[in-house]
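Note that one protein chain of the assembly has been removed; the remaining protein chains are unaltered in position.
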Amino acid sequence: MIELENVSFSYDGQEHDGLHDINLKIADGECVLFCGRSGCGKTTITRLVNGLIPQFYQGEFHGRVLVDGQEISNLPMYQIAAKVGSVFQNPRTQFFNVDTDSEIAFGIENEARPPRELAERVEQTTEDLHIRKLRSRNIFELSGGEKQKIAFASVYAMNPKIYLLDEPSSNLDMTSIQELKEHLRLIKSQGKTILIAEHRLYYLMELADRIVYLEKGKIKRVYTPEEFRRLPENEREYMGLRAVDLTEVLPPQKCLPVSAPILELQDVTLRYKKRTILHHIALSAAKGEVIGVVGHNGAGKTTFSRALCGLHKDCDGQFLWDGRPMDRKARLKKSYMVMQDVNYELFADSVEAECSFGIRNPDQKLVVETLEELGLASYRERHPNTLSGGQKQRVAVAVSMICGKNLLVFDEPTSGLDFDSMAQVAGLIRRLSDMGKVIFIVTHDFEFVCRTCSRVLHFDEGEMPDDVPVVMDALPKLRELFSVKVNVSEGDREGGLGHSDGRRGNL
Amino acid sequence: MSGERQKKGLWLDPRAKLFLILICVLASMFAPSLAYQFALVVLIAILGIFFGKWKYVIKAVCFYAVICVLTVWIMAEMTGTLRTMFIAFLGLFHKVYACGMLAGIVLSTTKVNEFLSAMNRVHAPKKLVIPLAVMLRYIPTIQEDWRYIKDAMRMRDVSPSLGGFLSHPGMTVECIYVPLMMTASKAADELSIASVTRGIENPNPRTCLVQIKCGIADWMIMAVAVAFLIFELCVRGGVIG
Partner (left out) sequence: MSNQTNSLSKGLTVKDLVTTGIFTALVFVFVLIGGIFFAPNPVLTFFMPAGSGLLAGPVFLLMIAKVQKRWSLSIMGVVICIIWFVTGMHWAFALGYLIMAVVADFVAGAGQYKSKKLNSLAYILFSLGGTGSYIVFFADPNGWAQTMLGNGTEQSYIDTMQATANTGILIAMFAAAIITSAISAFVGCKMLKKQFEKAGITA
């Protein structure tokens, strides 16, 4: 049982993300989903329950948080850890070891369990979570989804009563989200209490017992999944929430007329460390086209985008721009990649300086105009690192506009964004497309693709088997690419039959 | 330290390996002459063969043989300041070579978790083990970060090379340090949260999944190493005394 009594909290020196007068009781075995806009305080609630507030994050704190009748702020962190397990957003910074086995055992090693028990627990965890193929691996060779699975496994091995997940799906692809869902189903069937703060809602609809909607640090309303599903689309979007049911997300009826191609790829073959990643890719794109790129991990999406930008050396074939071949240097001049972790491409000490960084004679007027256009004018003096994720992304886009880049590649631009920010990025991309830029977007986000892309490229096994327009006619194919499963009957929705039985028993 | 599990050859306790390195340092320090130094390298080579590292061993020994011949030649032929210079350099080289060669074998056959387990077994305090573990885990991350940063620099028309550094020192310095240290500081926060919420502050001593044991092979190899060191010391003492 978790009880929050009259809880208020505000972070030191920070206005948003605080909480005001929260009262909430969560029974054992319940699964509660917290949602709302970025900064609404949903992450803060999870931090109250796992003790990071007040022990790690300082601020003003009132009220009481009780877990099984014990006040959290009076318990040392390691005792809380035995009760409450936490999984976080970024899989890259959650692991402590270099190999997966030690990482799974990390929590139980800290609990100082005897070595034989450690081995048994790790074995049991491997069985339960079906992660045999991830055992004894170097963590640095794993994909984001696999890393997240190891992070979950490490918490699972500790066997806590309560699981807290803070935007666990942010960096995951569709398949990994599906697997995360199966893991959640498993712990729910074990009677664990689950608290999830999340932007992506669709995969949790069958699991959540209650949905808490927060706004500006207050609980606005508590929904049951049925009530929540019945929310009309415009109301949901007004609340700043992402799609609840992906089968209701549809591409536009028809796509815009395409002008003559400006970018052409002829017989492009890419190799990485002497291994062929993609071969014989032929492709053409017109000005203003927005092209989604999908594929499994390791299908060559990253290599493809790096080659497109002239960052990857080992490639054959021709890249033509306006009929003229472009070598690597020329592509580098013409293109810009907005990375998933945009922190790597921000170097300067203010937004304004960032925009003219590295340009010999920066056009100050253009800088000011661009910042104005992207809604960054009021942040000119701020250090880029103090901005939110979405704002940093816009700074990077501003840089690309000022440098006059015509070919843009976005790598997972919507990871961890709420509906508002996602819509904002979509608007931004539409504007860039209106300017006549050619845009590629590597993404797993079906909702986002339907809003922005005119077509989707699919990479698999070293080839490009599909080049699908994003229109209603191609809906079945699109759904297949993004593993959106249409519900045939209520019980058989995703996953196997065995799982759905367990789920019904719990609802 | 490679992630590959040992498939063939010998397995040694990391503590024994640390002990071997220590003896190796001492043996290099007290080696009475080049011949003994060479003998030491050959001994390490034999150890390397036990570990199944044929290629590495052959290359290392051949290279060392060449350097030894070169040393003898320099000692015989050269004079003056240049000679002094070479004596200083080669002196360091000979003292370090055997240790470096052994270290190469040790690092490629020890997994990070075995090493940390050894640190636990010798009751190293947590205040040391945590930073050490984090450091070993973070070095590959720096490599990953560097790849992204290089890409980002190229797209901004800043060349991530020595030439680029010389033509725009200020800018290049910012491009390298700023993202690297921003991500490092973010990683420090997130990693400490991830470890605190998994109970790292528990005052009880940690246990370890990987169990290391000191076996007969360990004792035998350590005995050989000690014997070699004593032999060297005797030779040295005998001649000097």
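In order of appearance the chains are A and B, and numbering begins at 1 in each one.
Everything below uses one rule, namely that contacts are C-beta pairs under 8 Å (C-beta built on N, C-alpha and C of every residue); 3 or more make two chains touch, one makes a residue touch a chain.
In this text the structure is predicted, and so the values were computed from the model without any measurement.
K.L.:
Sort through A:P76, A:P325, A:G375 or A:G436 and give me the one touching the missing partner chain.
P.N.:
Per the contact definition at the top, the residue touching the missing chain is A:P76.
K.L.:
With the full complex in mind, choose from B:I46, B:C62, B:V173 or B:M220 the residue touching the hidden chain.
P.N.:
Of the candidates B:I46, B:C62, B:V173 or B:M220, B:V173 is in touch with the missing chain.
K.L.:
Considering the whole complex, not just the chains shown, which residues of chain A touch the missing one?
P.N.:
54-56, 73-77, 79, 349-350, 383-386
K.L.:
Identify the residues of chain B touching the omitted chain, counting contacts across the whole complex.
P.N.:
18, 21, 24-25, 29, 31-34, 36-37, 71, 75, 79-81, 83-92, 94-96, 98-104, 106-107, 126-128, 130-136, 138-139, 141-142, 173-174, 177-178, 180-182, 184-189, 191-192, 195-196, 200-201, 239
Here, only the chains that are shown with their structure count from here on.
K.L.:
Determine the centre-to-centre distance between chain A and chain B, using the mean Cα coordinates as centres, and give it in whole Å.
P.N.:
Roughly 38 Å, centre to centre.
K.L.:
Which of the residues in chain A come into contact with chain B in the complex?
P.N.:
Residue positions touching the partner: 50-52, 55-56, 76-78, 80-82, 84-86, 88, 90, 92-99, 101-102, 105-107, 109-115, 118-119, 122, 136-138, 140-141, 151, 154-155, 158, 306, 309-311, 332-333, 335-337, 339, 341, 343-348, 357-358, 385, 399, 403.
K.L.:
Please name which positions on chain B make contact with chain A in the complex.
P.N.:
Residues 1, 3, 5, 111-113, 116, 133-134, 136-137, 140-141, 144-145, 148-149, 151-152, 154-158, 171, 174-175, 178-179, 182-183, 186-187, 190-211 of chain B touch chain A in their complex.
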